[in-house]
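Only one protein chain is missing from this complex, and each of the others stays in its spot.
Moving on, here comes chain A:
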Amino acid sequence: MSAFDFPSIYNFPPFFTQQPNEATWQTQAQLWISIILSYCRFYKIHRLDLSDALTTELFYNKSINRRLKLETLQSIIKMMIKQGLAEWDPPNKKTSAFIYWKKPEEWATSISNWVSENGLNNSIVTLYEIAHGEASEGTEFHEIDQAVLLKALDVLVKKGEAQTLQATNAEEMGVKFFGTG
């Protein structure tokens, strides 16, 4: 796999420091958001642990020896949450967050399409099968985070297009998609 191609702003040292001017900061944060989203999409990352992420190349540019501060990243994530592009996980702590380079509704649509394409309507599919099974290989939701997957399925359940059910041991989950496709 080729490496992620960072935009040129990534090599601009002040980009890693929160700018005091409000307007500048807004632009800076938006740029960061787009980098985070495309980076996570590229590596299929669904959940960022903030302090861990700060040590990775995403927020630490070794070539110019600049890294983002935790508070700055938290402010960026807050902005993403406002835009529906992220969510704290767990909700009351600001240590890690889901990154929605696709929103749960969008995931729901892709899964629903995949179900129709593979004729899985009205049959039982396990969550493991959706996220790690051979049938989902090559789809964007292959290796999806379990919690994000559940959120996406929840969208379908609310629409009445699917129903989740628990296996006898209650740890494993399955889902039945109804015949809409």
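Just so it is clear, a contact is a pair of C-beta atoms (placed from the backbone, for glycine too) under 8 Å apart; a residue touches a chain by one contact, two chains touch by 3 or more; residues count from 1.
We take it that contacts and distances are computed from a predicted model.
Student: Just to verify: the chain that's not displayed, which of "1929_t:CDS:1", "Probable electron transfer flavoprotein subunit beta", "glutathione transferase" or "Cyclin-dependent kinase C-1" does UniProt list as its protein name?
Tutor: Of "1929_t:CDS:1", "Probable electron transfer flavoprotein subunit beta", "glutathione transferase" or "Cyclin-dependent kinase C-1", the absent chain's UniProt record names it "1929_t:CDS:1".
Student: Could you tell me which of A:R47, A:R66 or A:K176 touches the chain that is not displayed?
Tutor: Answering carefully, the residue with contact to the hidden chain is A:K176.
Student: Among A:I9, A:I64, A:I124 or A:A147, exactly one should touch the missing chain; which is it?
Tutor: Result: among the candidates, A:I124 touches the missing chain.
Student: Can you say which of A:A3, A:A23 or A:L165 touches the chain missing from this structure?
Tutor: A:L165
Student: I need the residue numbers on chain A that touch the omitted chain, in ascending order.
Tutor: Given the touch definition above, chain A has residues 123-126, 128-129, 133, 160, 163, 165, 167-169, 172, 174, 176, 178 touching the missing chain.
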